[in-house]
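Report on the structure given below.
The complex appears here without one of its protein chains, the remainder shown in place.
Every chain is named by a letter (A and B) in the order it is written, and numbering of its residues begins at 1.
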Amino acid sequence: MTLALDLLTIVGVSAGCFFFVAGTVGLLRFPDALTRMHALTKADNLGLGLIVLGLLPQAAGLGHALKLVAIWLLAQVSAAVASQLIAGAVLRQRSAIWP
Amino acid sequence: MASFLMSAAGLVLAMAALGLVRIFYGPIDADRLIAAQLIGTCGVAILLLLAGATEATPITDVALILALLAAFLSVAFVRGAAGFASASEQGDDDR
Partner (left out) sequence: MTFSLVRAAGFFGFWLILTGLSLADLAVGILAALVAMRASLVLLPPGQWRPRPLLLLRMALRFLIQSVLAGLDVAWRALDPRLTMEPGFIVFQPRSPPGPARNAFCAITSLLPGTLPCEEDANGDLLIHCLVVSPDVAPQLASEEALFLQALGGRPDHG
């Protein structure tokens, strides 16, 4: 049983790390601010979600597991809202520089 | 398991450090903010992994606060970029 749980942790955390790598590569390689925004909101938050999923079997009790999920939810919701705010600011900034 | 989680935290930390390159090169402020957000998300993941590795559950609370502050960061930026907003609103008067 412990072996299965540990396996879940290893798979989840590894997959999460993969998306963090992909997110950073996207941040560095994508051509402009808006496409980089895609890399951040999609890849990184999926990475965080997978890492949380992987850590759940190691959590000290139900309360701690729920807290991990709450942190992921908070990060996901705030990323979804923040991405639109930033995207709007990018457009305004761009039109201010290159009208 | 602890050493595995620790090395995962190290990998994510390296990704956060690479994000600094984007902060350095920009070119516009929004790029730097996006990089800062990425580093914030990486920070949350690192703290959660450390909490798992060391079984020091209070670190989870630090991760929670970091996630909360990251949300406020972008709101503060967008409010602070109001100068750009008013500039573009003046431009919008033309249409």
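Quick note on the criterion: a residue touches a chain if its C-beta (ideal position, glycine included) is under 8 Å from a C-beta of that chain, and two chains touch if they have at least 3 such contacts.
Quick caveat, the model's predicted, so the values are computed rather than measured.
Visitor: Per the definition of touch given earlier, which of B:16, B:42 or B:64 contacts the omitted chain?
Guide: Checking the options B:16, B:42 or B:64, the one contacting the hidden chain is B:64.
Visitor: Where does chain A touch the missing chain, residue by residue?
Guide: So the residues of chain A touching the unseen chain are 18-19, 22-23, 25-26, 29-32, 34-35, 37-39, 41-43, 45-47, 63, 66-67, 70, 76-77, 80-81, 83-84, 87-88, 90-91.
Going forward, only the chains that are shown with their structure count from here on.
Visitor: Where the CA atoms of chain A average out and where those of chain B average out, how many Å apart are those spots?
Guide: That gives a centre separation of 10 Å.
Visitor: Going by the contact rule at the top, pick out the chain B residues touching chain A in the complex.
Guide: 1, 4-5, 8, 11-12, 15-16, 18-19, 21-22, 28-31, 33-35, 37-38, 41-42, 44-45, 48-49, 51-52, 55, 57, 60, 63-64, 67-68, 70-71, 74-75, 77-78, 81, 84-85, 87-88, 91
Visitor: Flag every residue of chain A that touches chain B in the complex, lowest number first.
Guide: 6, 9-10, 13-14, 16-17, 20-21, 23-24, 27-28, 33, 36-37, 40, 44-45, 47-48, 51-52, 55, 58, 60, 64, 67-68, 70-71, 74-75, 78-79, 81-82, 85-86, 88-90, 92-97, 99
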